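Removed: one protein chain of the complex. Kept in place: all other protein chains.
The chains carry the letters A, B and C, assigned in the order they are written, with residues numbered from 1 in each.
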Amino acid sequence: MKNTIGNSLTVTLFGESHGKAIGAVLDGMPSGIEVDEEYIASQLTRRRPKDALSTPRQEKDEYSILSGVFEGRTTGTPICITIPNADTHSKDYGEMQYKMRPSHADYTANCRYNGFQDYRGGGHFSGRITAALVAAGAFVIPALNKKGICVSTKIKSIAGETAEEKRNAKILAAKAEGDSVGGVLETAVTGIPAGVGEPWFDTVEGMLSHAVFSIPAVKGIEFGLGFGFADKMGSEVNDQMYVDGDNVKCYTNNNGGIIGGITNGMPITFNTVIKPTPTISKEQNTVDIIKMENTTISARGRHDPCIVHRAAVVVESVTALVIADMLVSKYGTDWLAK
Amino acid sequence: MKNTIGNSLTVTLFGESHGKAIGAVLDGMPSGIEVDEEYIASQLTRRRPKDALSTPRQEKDEYSILSGVFEGRTTGTPICITIPNADTHSKDYGEMQYKMRPSHADYTANCRYNGFQDYRGGGHFSGRITAALVAAGAFVIPALNKKGICVSTKIKSIAGETAEEKRNAKILAAKAEGDSVGGVLETAVTGIPAGVGEPWFDTVEGMLSHAVFSIPAVKGIEFGLGFGFADKMGSEVNDQMYVDGDNVKCYTNNNGGIIGGITNGMPITFNTVIKPTPTISKEQNTVDIIKMENTTISARGRHDPCIVHRAAVVVESVTALVIADMLVSKYGTDWLAK
Amino acid sequence: MKNTIGNSLTVTLFGESHGKAIGAVLDGMPSGIEVDEEYIASQLTRRRPKDALSTPRQEKDEYSILSGVFEGRTTGTPICITIPNADTHSKDYGEMQYKMRPSHADYTANCRYNGFQDYRGGGHFSGRITAALVAAGAFVIPALNKKGICVSTKIKSIAGETAEEKRNAKILAAKAEGDSVGGVLETAVTGIPAGVGEPWFDTVEGMLSHAVFSIPAVKGIEFGLGFGFADKMGSEVNDQMYVDGDNVKCYTNNNGGIIGGITNGMPITFNTVIKPTPTISKEQNTVDIIKMENTTISARGRHDPCIVHRAAVVVESVTALVIADMLVSKYGTDWLAK
Partner (left out) sequence: MKNTIGNSLTVTLFGESHGKAIGAVLDGMPSGIEVDEEYIASQLTRRRPKDALSTPRQEKDEYSILSGVFEGRTTGTPICITIPNADTHSKDYGEMQYKMRPSHADYTANCRYNGFQDYRGGGHFSGRITAALVAAGAFVIPALNKKGICVSTKIKSIAGETAEEKRNAKILAAKAEGDSVGGVLETAVTGIPAGVGEPWFDTVEGMLSHAVFSIPAVKGIEFGLGFGFADKMGSEVNDQMYVDGDNVKCYTNNNGGIIGGITNGMPITFNTVIKPTPTISKEQNTVDIIKMENTTISARGRHDPCIVHRAAVVVESVTALVIADMLVSKYGTDWLAK
């Protein structure tokens, strides 16, 4: 249903990059969960551009909680979080009203919204909206942690490099050329019980992928061995099983903790590919949508040469929200608070 | 919502491999669409095992339409399709009640359903259930075709081979060894207008992946260049644009026809990886879930050394159902019939 | 979502009065619940016309369970129930293809489905479809009973009469004149805990009314004192409270067990009004929808002079399904089986 996701624990997103505020409504949180405002702030900081690897746009991300929290705990009613937009340079984007940035959503937004979209800074398509997702996730992650469930997303590679120094060198080199690079994130969820998920259609893979593909620039997702399964034999990759005390475990985890759409008690693991940021300073061919003629574009405005590192906390937050939703659906409304 | 998918055009699946029947309810189809029963039968035939590359289980798949069709056309009310199960050798599976096949859903089903699942032949997790999806898709595909929209899924590779002869040789070799192989399918949707989809959360990628991950053995999906984006520069892979008459087109289609979650008018393209069939005759370590002790298993019963070729029509059907749902949501209930 | 209702426990209806079969898919039932086939049959018998008070159409309602039940218990996967249509006199209804019965859904069905609906016997709008609802409810009611929750619907009045003898006399008099009568049903749900429901928008009243208005001929619903509140003072009708052991109770139950959309532990009570059956033999003015001209109609075919008594078990079944859905959402997937 458009800007809302989740069955039992839902998130509704709103906002445009250069509007008054962005935000989220988190509904279905059980009552009585402690709200850790410092943790929320620290997660927002992880997403924020903070050095030469990112856009110079600086937002304090000073969020407000408008509802759903009373005396430091969730009330069980919808939590509305807003984050005002402050450091907006709208004039940088005037040209983008009619010149469509290749591979950015400018053109598809124009088709979808018949030209009425707020085009400034990518509007509702801006990566900035993910700050609201991160804030929503930060209500849920500590509650999952108390249940022994941890979500962690790390950089697997950027521009083909796995070592941090080399990765950063590639980002800076791209920046110097007015270009951009992509990469792969790897996520693991530990502590999740066996038996969560459905065979049709709310598989764990299906629920996670549905949400993760909303994160701008994500173009692929694979669970466990993923595309690595394509040239393997069943006997090589089947996750053979053994008894470990009262539990059943697997010697390997090629299925990424999910079989038949349902968790098997092993860690959930998946990789997400992030395409290179589409906004680059290099000249590219594009169209002027008003005059309907060919033109070229060299992006001005502030933009990121790479968003892989900033996207990690977003993937983590979205994953936590989906997992929490599935658990609340299975174990009931108040389970997360117990 | 569990066994139902879709917003405006929905499919509800039911059935177990060795129960009375499997089937689907297709709801939201506009009234007045011609039902091509021969086409439905031909799509079911594409899915059916038919030669040495597949399981010897032979099902005629003689479906019945119980409702929603009158005088050869859809009535606009729910279409219930049932396919009886006939060629069931339930005794082959007795051991599988307690011996869990590695990488198959036996164990996760047991966790999810507390031991009450119909374990015979994989029960509700059986690939056989996809016949109902194919039947449902076969109501929708001709209507999409009339609108100029075509969906096609082809084998990209099996066991690392792209040429048909080599692929089949690999399947037969695996079969001879009691082993199995996987592969990659590639899907294209042509004729889809620009402007379909949502940025949050019902992106075209998210909607398609949610549904496609229900197909047994799918472990990854990538749109356009997908994981190939990871080590490319923005300037290499951005889809530059030009004016072509009244339309805007791209010189390349690295984004697989979707940007910002929304179609740009280029073909939608994606790859799906299918893991090797988990049921193999080779001996593997597993657990006896009743005795909670280690044991080994060598699958008997009839099974496929490879399901990639059989899965193609399933991916195609699911894709058609998702695309039709998104179009009906956008253009209204009766659009598909116009 | 059209022919599906429920969040965690859903029912999807299909079928037409004179098609091959009608039926329902019940999804979200926890695994391991005993299925009482005799009880299902007995509930269907309650709905079936059986004496001079009803239509002479006789259907055995010999249902089949196609899926979701194994060895006498629910598996946790979707339960598909079908009921074949046998005693169909389709020729009785030929005229009804173009002559619209006043106050029946003939005309609105024609508008909604653009003339492609199966018009025979009311098609998908037939009261016969409620047999599938009753069958679905009969899976749920025994499970609720085990939890101490009982649902009961009784006749409050028919044609203004409350005493059974007088009610039946009114029905027979209407039948003799080729006319019909309506009435009011009263429903009570006992044993439901306090704290079930939501203030916005899934109030218990909202969830129940949404489902109950699907039952053909229902035109109003009121909870507790209902329309009786309109001319009372707050001090007269407020449900004052007291402590009873560990519980809080009310001296009165004018709110019908629901305050702020949420149960307070008192019995849920509501009344439903059933309009007189629209199909009558008396001549009425109507339109010929093909010729678009005025005409008259005197219904032939078999029809009920009153459906209030037959509707009781339908309201009961729908109520049980809604209540079970709300409880499963609150307490988790497996709660109903515990």
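Keep this in mind: a contact is a pair of C-beta atoms (placed from the backbone, for glycine too) under 8 Å apart; a residue touches a chain by one contact, two chains touch by 3 or more.
Only a predicted model underlies this, so the values are computations on that prediction, with no experimental measurement involved.
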item	value
Candidates C:Leu53, C:Ile141 or C:Ala159 - the one touching the absent chain	C:Ala159
Which residue of C:Gly32, C:Pro84 or C:Gly206 touches the chain not shown here	C:Gly206
Subunit B residues touching the omitted chain (full complex)	7-8, 77, 199, 329-333, 335
Residue ranges of subunit C at the interface with the undisplayed chain	1-5, 7, 13, 100, 102-105, 107-109, 111-112, 124-125, 129, 157, 159-160, 174, 179-184, 193-203, 205-207, 209-214, 216, 218-227, 229-243, 246, 248, 250-251, 254-256, 258-265, 271, 273-280, 282, 284-287, 289, 292-294
Residues from subunit A at the interface with the omitted partner, ascending	1-4, 7, 10, 12-16, 19-23, 25, 27-28, 31-32, 64-68, 70, 73-80, 82, 112-118, 123-124, 334, 337
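In the analysis below, only the chains that are shown with their structure count from here on.
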item	value
Farthest-lying chain, centroid of Cα atoms versus that of subunit C	A
Intercentroid distance (Cα basis), subunit C paired with subunit B, Å	36
Gap in Å, rounded to a whole number, between the CA centres of subunit B and subunit A	26
Distance from subunit C to subunit A - Cα centre to Cα centre, in angstrom	44
Of all residues in subunit A, the ones touching two or more other chains	7, 199
